[in-house]
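Note that one protein chain of the assembly has been removed; the remaining protein chains are unaltered in position.
Entry: subunit A
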Amino acid sequence: MSQAVASPEVEIPTIPVAQLAPWAAFVFLIAAIVLFFISADQGIVSIPSGNAVHEWVHDGRHLLGFPCH
């Protein structure tokens, strides 16, 4: 059904997964680290120890909706 309808449409090119994978792996890793420091660091796990990161991003953590304290 979709074949018959799709034929007059312009074929949209896809980006091969093999080309995407290294970019995705790297960016997802960086994003996970960034999110950890903003959302959860110095809550139950502290890297580095202390509360400077927690205090600095305190308001953002509350308003973005992460569990804070």
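Rule of thumb we're sticking to: a residue touches a chain if its C-beta (ideal position, glycine included) is under 8 Å from a C-beta of that chain, and two chains touch if they have at least 3 such contacts; residues count from 1.
Going forward, contacts and distances are computed from a predicted model.
> Please identify the absent chain by the protein name in its UniProt record; candidates are "CbtA family protein", "Monosaccharide ABC transporter membrane protein, CUT2 family", "Protease HtpX homolog" or "ABC-type lipoprotein export system ATPase subunit".
"CbtA family protein"
> Mind listing the subunit A residues that contact the chain we can't see here?
So the residues of subunit A touching the unseen chain are 1-3, 6, 9-15, 17, 19-20, 23-24, 27-28, 30-31, 34-35, 37-40, 43-44, 50-52, 54-69.
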